[in-house]
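Removed: one protein chain of the complex. Kept in place: all other protein chains.
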Amino acid sequence: MIEVKNMVKKFGFKKVLDDVSFTAEKGQITCLIGVNGVGKTTIMNAIMNLTPINGGDILIDGQKLNKHTYEKVTFIPDAITMLPQMKIGEAMEFMSDFYDSWNEARANDMIDFFRLNKNDRINTLSKGNTAKANLLMGLALDVDYVLMDEPFSGIDMFSREQIANVFTSHLIEDRGVIITTHEIQDIEHLIDKAVLLDNGTVYRSFDVEELRENEGKSIVDVMREVYQG
Amino acid sequence: MQLKFNTRDPVYMQVIRYFKTQIATGVLEPGEEIPSRREIANMFKINPNTAQRAYKEMEEQGLIRTERNFPSKITRDESVIQHVREELVVTAVNDFVDAIKPVNVPLDELLDLVKQKYAGADDQKGGALDD
Partner (left out) sequence: MKRYVKLVNFEFNRIAKVYAVLLGIILTSQIIGVMITANGYLKKADKAMNEDMMSKAEFLQMYGQMDFHNIAYSIWFIGPIALSVAAVAFYIFLIWYRDWFGKNTFAYRLLTLPTARLNVFFAKLTTIVLMTFGFIAFQFIIYPIESTVMKWMVPKDFRIDLTFHELTQQMLDLGLLYPTEPMLFLLHYGIGIIAVTILFTVILFERSFRWKGIIFGVIYSAVAGIVIFLPLILQEFLLNGYFYPSELIRLSMLAGVIVLAGSIALSGYLLNKKIRI
């Protein structure tokens, strides 16, 4: 389980995150929802220790983050994190060089799944294929948790569909996923849990099936309450 | 197979409703193997945990049976299937009644109209088959 407890983050004197708490369980897809600029990416960065926080705790399976955690949690930012001049195959080699948890068989699986070509250079890929290659680098790691920042933004419809398919496939298996998005439509039926952020804090976090069952509301209904109410 | 789920009803219930319809209409036959949870999740683009929940619920209701390490199968229990069919009819009629009630049509007139439409629908179906 990833636990974010009372996280506070300031930029200068401005509090961008104030007392943010939520949990993400293994085997579940947790979605951080909020309009742009609400601090979703900052939360992801903070979980990965890529930005310091001004208060609160982040625990991963009960432990604070350390270098070994990176064999357990991986982050897929909204842009690819490999050198542009690398070929996909070279990027895979890099990953396998540095991560014990790299799963070459699954990486090759994903090459097929996404119909990518290992000999293509990253800077020659289309936006959609870049996003897929980016996903590959993260998902081919045998990690327990995957953090994805806006995996659907700025790419074509068919790539979106293909990426959405990842969530129902063996590629996610029993991992814990935290995903951020500002447009929920693509994945409304894919997620287990929604954490709604507004004004730098958690407005509401809920199990989406329970919400439908108990209140007969969709995620968008709740979002409407937040952002228009 | 593409099924459009609505966003307000629990997805697992929508999955169960889908299977009930398939059973009641005979598309899925007694004893027929059904896709695994993962396949269903994949087919409908829904969360695998939700598919799991739907299957669990269907097992509890006796709609499907799963033996260890084998694919799930539709029940052979006729009474269950009969029950599903009735439930489906009742639900459909309820929906219909809910929709027509505000129009305030006399019952006789309504029944005549229903009979007429029903026969017409059969005719059309038959006609299509002749082509």
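We call the chains A and B, going by the order they appear; numbering starts again at 1 in every chain.
Simple rule for what comes next: a residue touches a chain if its C-beta (ideal position, glycine included) is under 8 Å from a C-beta of that chain, and two chains touch if they have at least 3 such contacts.
This is a predicted model, so every value here is computed, not measured.
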Worksheet item: Which of the displayed chains are touched by the chain that has been omitted?
Response: A
Fill in: Contact residue for the chain not shown (choose from A:I2, A:I60, A:I80 or A:I111)
A:I80
Discussion item. Touching the hidden chain in the complete assembly: which of A:T30, A:N45 or A:S205 does that?
Written reply: A:N45
Worksheet item: Residues of chain A in contact with the chain that isn't shown?
Response: 45, 48-52, 67-71, 74-75, 77, 79-84, 94, 97-101, 122-123
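Here is the rule we use: only the chains that are shown with their structure count from here on.
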Discussion item. How many angstrom lie between the centres of chain A and chain B, each centre taken as the mean Cα position?
Written reply: 36
Worksheet entry | chain A to chain B touching residues, read off their complex | 27-29, 164-165, 167-170, 172, 188-192, 209, 212-213, 216-221
Fill in: Residues of chain B touching chain A in the complex
5-13, 38, 41-42, 44-50, 53
